[in-house]
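Left out: one protein chain. Kept in place: all the others.
Letters A, B and C mark the chains in the order given here, with residues in each chain numbered from 1 onward.
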């Protein structure tokens, strides 16, 4: 066992922490208020060389493994959860491209990210189906010199702001069976229309309206891999690992702000800063310990992820996501109770952090679902339907 | 022991529940969005005969005791916490008038409420002092044919919307010592200026900016009682009882909405509504039981309130406020986790209820302070400074 | 609404508290250590007129309403959980006799309690069945001209200590469904064999081993009521109400003891009594509030009890009380021990005993899971599922 971090990675994490503090945090309040895309924050991530964390070094990225790229998300989320959540989605898309793309596709797509700072979304959810279920309503069919795509996606994060979106679609394979395929859709093409609103409790900068594809023409080159090939790659569950990192990151940001506030504020009749209050010290300790436990379980899940079977991966991500989500909600309650009415004002970032935690942790799978996966794995109970209910 | 409710009171509670459901709830989302005064909701409370719950029957009010008037607040808060919180403040002002006013003052002031639907605010907080501390900065001095008032108040709920505000001020008594006196200030007079913003996580309709009094002329008739007389009346702590009722009320409103949603929504692949889910049933049970315990402790505190010494009153209200606040926060976490991402959308009232609970329960005294009071009372530890630290 | 007690209730509480503190509590340690019946404490309960709490006044009892009853049980538990729990079980049997028995049966059995201080036990649980799911495999059948019982019972409280036992039996021969009937048997009946031992974490004085029935004869007129009547009567649900009173009585004693202790003890290097420490005050107040809110819910359930005898209605009332009371009691015993530290693990302090007792008696059915399920289904209007729950359990 070894808890140390390599020097090379520590440098990247320090950069991420700096970006979070200096670039993301100062913009977070305005983004939240207006509920708009976090364009400038993404630019800062790019300018600091972090947009390609999951792009291989050969293609100009940082080539980070699952553990290190997840730690970058944790650091960034302490500054702004919304921009980090959409950036997270972008990094998973790079994993898909790396796993499924041809050399030509990689060269072209990765270059847009590394050299031009473009972002790629990932649109999977469909109305009436759960998050993890295979796409059924967005279909791709052969057309002259390419394909046409039709259907509607929900929760299309970065719609209107990303350069391309990796749309989870279904396509007939050679035998005519419908299989899943990822399509890198340029968002500017004809037949792509944004519909719906995005007005939420928190995570308001992860603007995620619905998108409809109406006979949208797709170039041959936009399809990643063969029909069904994506199902074998085991990338899907890495979404939940990044989510867990983001929960821990926002919560750590809230704890850090709480600590700074306590160290720098004194209230009558006490002559000393709030930090000298015993009950406040306990709160800080309880929060940091919860986060610490969640953090190392997450890291450990990241480390073991690629060695595991599919069920083992569900198990690992469930453990990470469950603890991270519980710890973050715990932190949000503790900071609120610890500072009282002061934090309810929107002029303080804690108010936003609390809303972001409450909202981000509502993303499926729910804690109950995670616990179910953990228990079934440990008890050796087979559940082939698990993946399809994951999103509920 | 007797848990029944008199028929006369049950009728009033039914009316309150109806007003909450039909008048307050439908307006709550808009009020929250705009962060504006709940004028129309107050009108509905008046039109349904509830504006004078704490005004004696002789003066046209309902003449409810502490227990019943608190129960009315609980019912109303299930519809809209913001309008109920400001209405609550108004009802406490009537208690002060009843306890301190002359017959002439009562006739005049109560008539404004009963016959004209006017609202009275209560402005006590001052910058740099805690909620429960005696006023020091807003002073009243003798002037020709009346008094002049100077100073600034914080958290002036209903400023700009209430007809009169009962301002907690200090005044020299016969011996020249400064004592507390309540002044019924008409809000339209010269020298009253609203300053400051109100932009909060929740309870956004309890618009509470700062108000400055600049040589504001006050009629002799505006002073309630003799200097210092108010300190003997023991009304102050009833604020916290009403707060507790509001917490329970909002939380019950959230549970009720949660139950209705669960009964009426079905999600694939289950053929039955969500209400058939065992874990959801547990959630409902845990929430209702927490609320039930808090509710009866509150009622019991109301019943015993007037018989108690000052310390005994702090003890009773601490018990009620602590349990109500813990139960409400518990409910807000449980409903969120129970329905997941669905509730984060602002189109659902739960989103607002969660913010309202989180914000309202931050009002001093904190749970820690309540626990301190309870323990000291039970352990027989005298703490004469208690009242002055109550608001912290 | 009125949260004050009436004069009769105040007097009852006073009597019960005196018995509990002066008679029961001094023996509680020994009862626990020996895992033996609290016979001397039962005698004191009898002498003070509380063994007939639930016997109608016309038969010499107190005929207490459920609210007054739980107030008394709570006080008794403040002295000795074992005595309170066994007296409670006995008192439920008295209610069954009142509800289901003939005038002859009442005239036959009640004087044994009122005049002789005898106790009656109630044996319902069966091996391999989930707790609280009633009697199925203990069969009451007709052999020639008499009734006999065959089968096994678990958790047979007061085995060897009570005078008679009310055995929950299933009537043979009717197919499908459950056909429960209550049969009274004397303690020394032929065909009753105590099989298991009783060596438990806590509640050691409730002596509840397994018991085997083999052609155990039952007098014709010792069967209470018609087949199925016991279940329809809505009596059995009061078990849970009394358990709740035991939990809160014991937990209340812990809070009181804790309060006294922290006021009178201080430890070097702390200069003041523990009571002055905010880290003692805060959790003490949390304990007090858990206790108080659980009490309110229990009292309300008891107050509402007689307004409806429907078993499902009462199961919900009992579930409310039991859930709150067991959560509160576990929290209070766990935290008080934690706050006072290692010294309290020693058996010479009462916390150690009460802690074990609470952890044990809160395991009695219905479990917190089941309580929550019952309450949740009721709140969500799932009456059909409640009914099924009842019939499957």
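Rule of thumb we're sticking to: contacts are C-beta pairs under 8 Å (C-beta built on N, C-alpha and C of every residue); 3 or more make two chains touch, one makes a residue touch a chain.
The model shown is predicted, which means the values in this text are computed figures rather than measured ones.
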Partner chains on view for the chain not depicted: A, B, C
Per the touch definition above, residue among A:297, A:328 or A:350 touching the missing chain: A:297
Residue of A:39, A:152 or A:275 touching the missing chain in the full complex: A:275
Full-complex contact with the absent chain, from C:9, C:141, C:189 or C:367: C:367
For chain C, residues in touch with the removed chain: 128-131, 133, 136, 155, 199-203, 267-270, 279, 330, 334, 337-339, 341-342, 344-348, 352, 355-356, 359-360, 362-365, 367-369, 392-393
Residues from chain A at the interface with the omitted partner, ascending: 1-5, 67, 259, 262-263, 275-276, 278, 280-286, 288-290, 292-294, 296-297, 299-300, 303-304, 319, 322-323, 368, 370-376, 378-381
Absent chain, residues of chain B that touch it: 278-279
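Definition applied: only the chains that are shown with their structure count from here on.
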Inter-chain pair with the most contacting C-beta pairs: B-C
Chain centre separation (chain A, chain C; CA means) in Å: 53
Chain B and chain C, separation of their C-alpha mean positions in angstrom: 42
Between chain B and chain A, distance of the C-alpha-averaged centres to the nearest whole Å: 41
Multi-chain contact sites of chain C, meaning residues that touch two or more partners: 278, 282
Touching two or more other chains - residues of chain A: 279
